[in-house]
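Encoded as structure tokens, the structure appears first; notes follow it.
== subunit A ==
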Amino acid sequence: MIKFYDWLRGSGVYAVTVPPMDGALKPNDLLETASIATVAAQPDNLTPDGSRVLFSTGNTLMSLERMGEKWSAQSIASFAAAITCIGAEGRGGIAIGIDDGTVLLKGGKHDGLRIDKVADRPLVCPTACAFAGENTLILCLGSLTNPASRWKADLMERNETGSVWSIDLASGAATRLADRLAFPYGLQIAGPGRIVVTESWKHRVVEIVGGKVKELLADLPGYPARLARSGDGYWLSAFAPRSQMVEFVLRERKFCLGMMANIDAEYWMAPALISGRNHLEPLQGGAIRHLGVLKPWSPTRSYGLLVELDAAFKPLRSLHSRAGGRHHGITSGIEFDGAILATSKGGDAVLALPRQS
Partner candidate 1 sequence: MSIGENLIRLRYRLIPDQIIGELLSKSWIDTCIPASLLAVTVVVFAAIAPDFLSLDNLSDTGRQLGELGFIAIGLTVVLMAGGIDLSVGSIYGLCNFATLEAFQGLGLPLWLTFLISLGLGGLVGTINGLLIGYLRLRAFLTTLVTLIIVRAIVQTAALTFGEAMTGVAPDRSAWDFVGDGTIAGIPFSLVALAILAVAGHLFLTRSRLGWHVQAVGGSRRSALNAGIPVRRTVFLSYVISGLCCAVAGFLYAARLTNAGPEVGNGTEIMALTAAVLGGISLGGGRGSVSKVLLGTTVVLLITNSLVAMGLRSGGTSFILGLVLLLAVVIDVRWTKNRQKILARVYISPTYFSLPPCPSTAKDSGSVFAANDALTSAEPIGLNAVDGAEDVIFDSQGHLYTGSRQGDVIRFLAPDYAKSEIFAHIGGHPLGMAIDAQDTINVCVSGMGLYAVDQKREVRKLSDQTNRSLFSIRDDSRIRFADDVDIAPDGRMYFSEATVRFDIYEWASDGLELRGNGRIIAYDPRTDTSRTVLSNLIFPNGICVSHDGRSLLFAETWACRISRYWLEGPQAGKVEIITENLPGYPDNINRASDGNYWIALLGMRTPVLDYSLKMPGFRKRMAQRVAFDEWIYPNLNTGMIVKISDSGEVIQSLWDSTGEKHPMITSMREHAGNLYIGGIFNNRIGRLPLPNADPAWTGPRSYWGGR
Partner candidate 2 sequence: MTYMNALKPLCFAALTATAVTLCSAAFAAPAEDGLYAESFAAMKGKKVVYMPNALGYDLTEGWLAGLKNEAARLGFEVIVRDPNWNIDAGVQAMQAVVREKPDLLVVQPPDVTSYSRLIQKAQEAGVPVIEVNQMTTAVPDVFVGADWYAIGVANGEAVVKACGQGSGKSGKVAIVQGLITAPASITQVRGINDVFAKHPEIKVVSNQAADWTPSKSNSITTTVLQQNPDLCAIIEAWDGQAVGSATAIHDAGKQGQVFLATSGGGEKTACDNVANGSFTHYVSFDLWDQDRDINNLVKLFLQGKFSPGKQKLALYTPNHEITKENLSARSCWTMDEVKKSGG
Partner candidate 3 sequence: MSQGRAVADRARPHWRPTQEHIVALTACVLFVVFAGLAPGFFSVSNVVSLMRSVSILGVLALAMSIVVIGRGIDLAIVPTMVISVAFLITLYAGGMPAYLAILIGLGIAASIGLIQGWLIAYADVPAIFTTLAMGVTVYGFGLFFLVSKDVNYLPKEAVLFREVGSTQIAGVPSLVLIFGLCALLFHLFLKFTPWGRFIYALGDNPDAARLAGISVRHITVLQYVLASVTACGAGLMTAASVSSMSMRIVNSTMIYDILLVVVIGGIGLTGGKGGIRNVIAGTVLIGILINGMTLMDIAYTSQNIVKGCVLLLAIIIDTLLNPRDEQTAQQGDI
């Protein structure tokens, strides 16, 4: 009854409202004007590893090092499919998640170990991994059905099939820490035994406490991606903005499913890493080019957002690339050597900014 009333009025769960970008999230152009450390196709997974920073472009693993003002990137290795996540142990050990559903370990104690099953189920969608000590790997699986590259489908299907695992690399035994998560995308070990993940489809950051989730930061105006340390705080990247229209489509199941069945994913009315590149993409009324300019506040399917959180996961400040900009689809952002690095997966660039900006 109430449900019907809500459906009628578009209130309650049928409300399509989106939290505003305000306060600490007040828009600016810092990301848009940020200098480009290196150009790379679909960069992702910035991970500090000792003196260097690891990141991925497509299925190649790269390392980034600072040369004064400049940055230089070298390719390290490349894999069968796109790299979906990187975890560095700190003493040479690296774990790499690959879109074909495997996690490989390179260097360190368990060099060459290959994980393609977790608890006897083939893993489909490794989205994040991190070492908790030398022998344990914490692993996020975004979905049971869709590989990471098909995240859009997973969102539009409104799946909540993600899970977080702790894997004993020595024995290979896997214990499930949490289940039924809406695409756990970012992972951060905030302290001994303190595991924090971002739950993208629910626009929130949660801590996992004894199989249950505890909300740390909710109602984000975007879909959170990876989480990284910054001093005693964190850097939270959001790879796409939430929008009224998308929320509405998500609630119009018939239309949504029909759209997924009949139309290519890149032309869906859905969030994207980059938009406005093709005349077949859906366009929203506010996004018409007026007198030659596209207003930065116009509705958009892609956006660039990197948020600094304090130790209590409250937003402190944020860096943006707004509608009509290039540096969209920020999938990871870290602090390294007095600089902020961020990967714009949509803009095909690794961005660098001075810490104080």
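A word on the picks: all candidates are chains of the complex that A comes from, given by their letters.
Of note:
Everything below uses one rule, namely that a contact is a pair of C-beta atoms (placed from the backbone, for glycine too) under 8 Å apart; a residue touches a chain by one contact, two chains touch by 3 or more; residues count from 1.
Predicted model, so just to flag it, every value in this text is computed and none were measured.
Checked against 1, 2 or 3, the single candidate touching subunit A in this complex is 1.
Taken in their complex, subunit A has these residues touching candidate 1: 10, 14, 16, 243-245, 248, 252, 254-255, 258-259, 262-264, 267-269, 276, 279-292, 294, 298-299.
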